[in-house]
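Only one protein chain is missing; all other protein chains are in place.
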Amino acid sequence: MARKLVTSLGVLSLILVITALYMVFEYVPTEADEGIVQRIFYFHVPCAWIAFMAFGLVAVAGIFYLWLGGQIWDDLGHAAAETGMLFCTLMLVSGSLWARPMWGTWWTWDSRLTSTFILWLLYGGYLMLRVMIEDSRQVARFAAVIGIVAALDVPVIILSVRLWRTIHPAVLVTRQGGHGLQDPRMVATLLVSLTAITVTFAWLFLVRFAELRMGTRLAALARGIALAEVRSGDI
Amino acid sequence: MAAPVVETHGLGKTFGLHPVLREIEFRLLPGRGAAVIGGNGAGKSTLLSILAGLSAPSEGQALVFGIDSRRLGPRYRRRIGMISHRSYLYPNLTARENLEFYASLYGVADAPTQIDTWLARVGLEASADERVRAFSRGMEQRLAAARAMIADPMLLLLDEPFSSLDTDGQALMSRLVVAALARGAAVVATAHAVPEIENAELDLYEIVRGRMFPLKEKEREEVRHGRLRTLLGR
Amino acid sequence: MAAFTAILRKDLRLEMRSGQSTIALIALALLVLVVLVFALDPAVARGPQTAAGALWVALVFSGMLGATRALTAESENGCIRGLLLSPADRAGLYAAKLAAAFIFMMIAEGAAVVMMVLFFNLEFDTALMRVAPVIALGALGFASIATLLAAITGRSRASDLMLPLLAVPMYVPALIAGVRASTAALSGLPFSAARDWIEILVAFNVLFVSAGYLLFEHVITEE
Partner (left out) sequence: MEHFGYLFATYSIIFVAMFLYVAFIWQRQSRLESEVRALEAKLKALTEPRSESGGAESGSKPSP
């Protein structure tokens, strides 16, 4: 059943991504000011949305883990964090590749870039900690706590970074907000690619989650065997 | 009949792939003592950690004062005293300061008198104002006993309490255990092989390959005389 | 509450006896300032803006050390288990450790402020009185996350790397707000100029002190 769901999501995401790519490269008109590079935007924005949403998932999984226990919640949070990290990285890379021709620089401390960069650092710390602690039950509790605390931090980060950049005007104040998708075809393209990326995220997330569940099952089996071996020696 | 202080149901603990404890069924009534023997790494300390609520069982449960050991609130933790292989004493505080600190954590009434009494009882009144860092292992163990018992616990968990004590110290520890039993406390003590508690009536248990067995009368005698024969060897 | 005072009193007594943490923290804060003085071009780097920045760098580093110190006091002889075994509630333990880390940080910051005035050519005047509450808010915020995270990273490999890796990104909002508010205070601007920043600092503190208070029991217990 689960396998079927993963496969069908994969197929669906493939179809959606191809459609979205067609729309991005062929269907949508070129934006007047920014030219062709503006087309990066159609995948960049969905990646950003996924990055934030995945972090929400990590926090929710953390709350459920601390509340109910159960390895499944930990696997859920782990998969969400890792997949979220992937999309967060893609967003930073695509943002950078967009900024270079547009702003003439690879990186600028624009408010959105800064917030997402901090988000990326938080994801990185979370995933790094998972590697650095061996005991699996300890990891689960620690990761849950960090996931929750980091999610609490996100609104404060966004707020402070926004205030930071507006009060302290830079040469390159964001133009991103003023994109103004004048053409309805642009809106349609954005919506389709948003759906495509979301479904792709769900697919990647499920693939990773299934793999983690398999690992959990393997550990349980190994424990069962160790126990059975000890028992078989009982008098 | 009084409610048991400790009651375990199918208790098990696994570290990684290694089942340290399994299927442990154990009951202890107030005023009774149990001595648990077993070799190094047999799981004695793990059992005590679980009973103290410091460690969570992997299977089954342990009820302490009728409460799941993982959910022991302050009220119940206050009634547990533990001596482990680590002393839980601050090396840079004096003996008296250490006891003052724990007395305040446990909310001991009339703390100064109690502290003096306990320092005298464990024979450390002369070293009361020396830092624990300067103590020998045996003195530290005596102070740890005072620390564990200062709040008159109803459950005493003693992890190899006789190790590193001299003959006097062992006799002292035995007296303390007997006194605790006499006032109705339950005691679980662990030992490598021979339980040195001379006068106390302790029920003997042995942990073999993760499971705990009561020792029968004949086996008891053998253990008392220092000839431990593990069940495994039968 | 009884546990809070007992543990904090014990920590302060231990600290007064050895003075180790205080000296280490002050030394670290001073070193950070010295490094910054040499790292920055003295022709450009003067005045309140740079001074405030330097002060907050010192705060972050001393905070890392302070939180670690407050917790490692319990690691000798397994004292942390003694605390967990005792009736002391975990939240009280968190509050005591947070308070200890906060006090250590404030002492280090006191020294750092004096050095800042000397190094960055400021005046000993009322501006410093206005920076004090900002620093206090920042130190409390850092101590609140660092105490929670140090309990986690203390049990990981490479713990001295993991603590900053987790704590610094989380602290960014308070860092931004704190530096701006301190700059405003040092420049002699009225309170209204720093109002937004102070509000962010307060919000950060409320959020993370309560999160730490609620979540600490999950990170301090063993399996």
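In order of appearance the chains are A, B and C, and numbering begins at 1 in each one.
The working rule: a contact is a pair of C-beta atoms (placed from the backbone, for glycine too) under 8 Å apart; a residue touches a chain by one contact, two chains touch by 3 or more.
Since we're looking at a predicted model, the values are computed, not measured.
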For the chain left off this view, which of B:Glu23, B:Asp159 or B:Glu206 is in contact with it?
B:Glu23
Identify the residue among A:Ala2, A:Ile15 or A:Ile36 that touches the chain left out of the display.
A:Ile36
Listed residues A:Leu5, A:Val187 or A:Leu221, member touching the removed chain
A:Leu221
Contact set of chain A toward the excluded chain (per top definition):
21, 24, 35-37, 39-40, 43-44, 47, 86, 89-90, 93-94, 97-98, 100-101, 200, 204, 207-208, 210-211, 214-215, 217-218, 221-222, 224-225, 228-229, 231-235
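Going forward, only the chains that are shown with their structure count from here on.
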Which chain lies the greatest distance away from chain A when centres are computed from Cα atoms alone?
B
What is the identifier of the chain with the smallest separation between its Cα mean and the overall Cα mean?
C
Distance-wise, how many Å sit between the C-alpha centres of chain A and chain B, to the nearest whole number?
50
So, in whole Å, the Cα centroid of chain B is separated from that of chain C by 39
In chain B, what residues contact two or more other chains?
none
Multi-partner residues in chain C (2 or more other chains touched) are 223
Chain A partner contacts - residues on chain C that touch it in the complex:
145, 148-149, 152-153, 155-158, 162, 165-166, 168-170, 172-174, 176-177, 180, 196-197, 200, 203-204, 207-208, 211, 215, 218-219, 223
Contacts from chain A onto chain C in the complex sit at residues 66, 118, 121-122, 124-126, 128-129, 132-135, 137-138, 141-142, 144-146, 148-150, 152-153, 156-157, 159-161, 163-164, 167
Interfacial residue positions of chain B with respect to chain A in the complex
14, 17-19, 22, 209-211, 231, 234
